[in-house]
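A single protein chain has been removed from this complex, and every other one stays in its place.
After this line comes chain A, so read on.
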Amino acid sequence: MSVPPYAPTAGEVSGGDEAGRLVRPFALTGGRTRPSRADFTLITTVTAVDPPPERTAWPQPEHGRILRLCARPVAVAELAAHLDLPVSVVVIMLCDLLEAGLITARPPRSVTGAHDLDLDLLQKVRDGLGRI
């Protein structure tokens, strides 16, 4: 799931200047490290941290909307549908919120490959389907 965060190239860090090692690398990305978008799949669940840290102004009003929508755990795809925004746009804002420590993200249950699949999970899904 987790992919190393965005790392600037030497040129980005210092404009090519070797002495630029002293420059904080992320000063050039608005002082922020970007969580990878790969952290957010369509069925990653996001949850607002409770209680929310004090915060009044958002870069976009949508940030506030997202926080309200994920007061309870909600999948990224659902958020995008409720916000009527493309998933790719929502994910960028989720990166902001994750970075600010305002949400947590839970990756989907891993099912790739034989080792991850367990009989309990399958049985549970089967039983659940049997009830609908």
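Side notes on the structure shown:
We take it that contacts are C-beta pairs under 8 Å (C-beta built on N, C-alpha and C of every residue); 3 or more make two chains touch, one makes a residue touch a chain; residues count from 1.
Rule of thumb we're sticking to: contacts and distances are computed from a predicted model.
Within the choices "Probable carbon monoxide dehydrogenase large chain", "ATP-binding protein", "Ribose ABC transporter" or "[NiFe] hydrogenase metallocenter assembly protein HypD", the name that UniProt assigns to the complex's undisplayed chain is "ATP-binding protein".
Across the interface with the omitted chain, chain A contributes residues 1-2, 4-6, 32-36, 39, 41-47, 49-50, 72-73, 75, 77-78, 80-82, 85-88, 98-99, 104-112, 114, 117, 119, 121-130, 132.
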